[in-house]
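Only a single protein chain was left out; the remaining protein chains are all shown in position.
Going by the order they are written in, the chains are A, B and C; count residues from 1 in each one.
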């Protein structure tokens, strides 16, 4: 499997990484400006995983993804429109979930995003179900579940990986090991050095990969996806990465050892890919700046658009709870 | 570590295995006679694990045990009185839990039995807590949790073994691999050949041991207990064994492959130890028969006694829910 | 009318729906080769094969999650959690995920999932295998909750549940599996959700009960009839949606209300029925409303204690008398 991707794919990945980065930087500002409320979890620094993952997913074939509250990058990389996401972040009716979900609950079936799950570990069992549908129907579709390094500690994670292994489901379990679960370093709460070490308990293959290098992550995921499609069951992929910002809006990340952030920033996923493209003559410094500026402008435009979008109507509050179903559609105030 | 135990210990183990066997055979009859109701889970065939485990436990030091609904053997081996157990099985007030627990919920703090847990996996997290107390107080006590081969599939199992490994708790996780979880063979629902293979995910040692040979199980548990006491954390012990009866009262065990039961019965734990004692000149065939008869008679005596014991008074129904605590003792009908 | 047991009704419903729609799949612990620990699903594995009828590991989170994910992507899974008490190990997947995914996605997603479990006391199963758990689910909008208590209602509601596009909690009473009853012969017997059944008509007091408590209420009604008190016994059959119309109409007529639950009092459906009546029909009440429940009790193993805790006809008679007293 070649690790050097074509120029077009590289360009797309780079563009998407810039889009994610600019979007999240803007989101943080919007939080400080009180335009976005609640909480949010930024993936700045982790963008390579998102764009590599998205290259493997084909929603038209039925591929699906579940991820966590740290899902803006995955959603955008999969192709959720920036409009849809920004409006959702602000609780506007034009958001992907009509403003009802918010930052932690993005979903877009059209791009294969079943949902971003806010309860740790809750997405993996659901990914299994999507993989089960693919297995039953023989569609060749896969389902990817993305989670953090703190997540393997929870029971739902274990049960899901286990069931996928027993049933040889076409699933891929993708860990973004960003070194921390909230404010606690990985090694304080895990008994094994690597998340990948857990795979032995399920008799499934695992791979540790440089999560800052989209071109390293991509072939690993592609192989895992191929294995899944071939009926050989799930793979556990551990991408080593780092979040530049705190866990969530309210976290200044004072727990970082000195210099840690700076060391990781030297291996910035955008710079790595951009640098390689420049070395390969696929991108000039000026083009890179223009691309960045273009994304920045796009984010700016969409932000303003979203700010002017309407709120959902108040009657929306109790809508969408019940699926219409035969006679008893609209059980409404129900119980 | 010597694997040949002294004659006294052997004699005690053998006696206890006979006691457990006779008790459970009687229990099954009592079910058919409708003297015992509900459900019950017999460990006939698995007695070696119980008696070896009990040799490692010193309740006076604070050692504790949690196990499953398949707990009669463990309870008796630990020293719960037969009276206490038989009365509990019948729901009589003189039972260990005043008849409120029943077959699935035996407890006897005096012998270190914190409880037999009827929800799969629920005992392990509680064992951790007992081990935590020992660790905090430096008592040198350990806590053993006993469970079946189907149990590692559940989230609580994973979380508990994981936490014990991270905190290096003085815990021992003892799996009785009797080849089936209810009616489903181990390999149909597990992704790895051995339960012990799971230990790699937690960086803890594991041992597979012949569960039909009490003298094989004992040193393995002793070593695990010593390791726990030394602050080196938990061990996963997998004892290979077999239940001669169905999963529970209502199970005729038609799912067994032909000859499987017979093959296991050839390695009966009682016969193995008795045979070895005879070979070593510690027991004659007549003494063995006398011992068996003695246990049988004891079971018979206690059964009759228990049948004549009183029921708990009806006022007991709402007692023991609340611990008296300061002012609000007896919140009673509470909510 | 054929006569069958509740047990038979479950397997017939599943069989009919699996035959009708190949997107219906069924999985859970020991439900396949063994036909279920309550022997409720025999023959399905043999008929539909190990791909559509699957035995799972003991992993309730994984089971429900797989049901949710399969439902979201187009299947109509039916899953079994065996004893309803075990739903507690996976409540998150049920009340935080299955129930809310549709809402949180702004209506993009639907979760046509049926979650079967066996609840209630069956005599000596003890504190962790005897609970009625409807309260956990009623409190989670997005879930429908069925509590059928006859073979016909099990058959008709389970088929409706499978066809419903919402996650449905389907609670069977394990103490009723062997009970027999008539079931319509025609091929496709459906019972709609949210329609109570008036089991017995009467003008003096309204008794609302489900599952095994319907029988208890009927026994009490017989006793009371001898005393000249005519009870109207109503079985809501589903708790979400809840047919308050039928109940309210009855209370308007009788002026007296008693609810009978095989569950802990606080948080039960009885309180919901009582509260809705007291909010919307208070002037029709001519006496205190009385709930018969387990109180703040835990189900004991010991036979006399368990029988003492469980509502019996005499408790219902006493409650009715109290409600008529004032």
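Simple rule for what comes next: a residue touches a chain if its C-beta (ideal position, glycine included) is under 8 Å from a C-beta of that chain, and two chains touch if they have at least 3 such contacts.
Values in this document were obtained by computation on a predicted structure and should not be read as measured data.
Every visible chain touched by the undisplayed chain in the complete complex is listed here: A, B, C.
Summary of contacts with the chain left out: across A:73, A:101, A:170 or A:233, the touching residue is A:101.
Residue B:105 is the one among B:105, B:227, B:247 or B:292 that touches the chain not shown. Contact with the chain that does not appear here is found for just one residue of B:9, B:35 or B:132, B:132. Screening A:58, A:182, A:260 or A:298 against the full complex identifies A:182 as the residue touching the chain left out. Across B:23, B:39 or B:64, the single residue that touches the chain missing here is B:64.
Not every partner is drawn; the one left out touches chain C at residues 61, 85-86, 88-89, 91-92, 95-96, 99-100, 103-104, 126-128, 135-136, 138-142, 239-240, 242, 263-272, 274-275, 278-280, 282-283, 285, 287-291, 296-298, 300, 326. In the full complex, chain A touches the omitted chain through residues 36-39, 88, 91-93, 97-105, 118-121, 150-151, 153-156, 181-184, 188-190, 255, 311-312, 314, 316-318, 321, 331-335.
Touching residues on chain B toward the chain that is not drawn are 62, 64, 66, 95-101, 105, 107-109, 114-115, 117, 119, 122, 124-134, 136-137, 143, 155-156, 159-160, 162-163, 166-167, 319-328, 331, 334-335.
Rule of thumb we're sticking to: only the chains that are shown with their structure count from here on.
The leading chain pair by number of C-beta pairs in contact is A-C.
Among the chains, the centre nearest to the mean of all shown protein C-alpha atoms is found for C.
The chain with its C-alpha centre at the largest distance from the centre of chain A is B.
Put simply, the C-alpha centre of chain A and that of chain C have 39 angstrom between them. Mean C-alpha position of chain A lies 45 Å from that of chain B.
Residues of chain C in contact with at least two other chains: 56-57, 59-61.
Along chain A, residues 155-156, 159, 162, 166 each make contact with two or more other chains.
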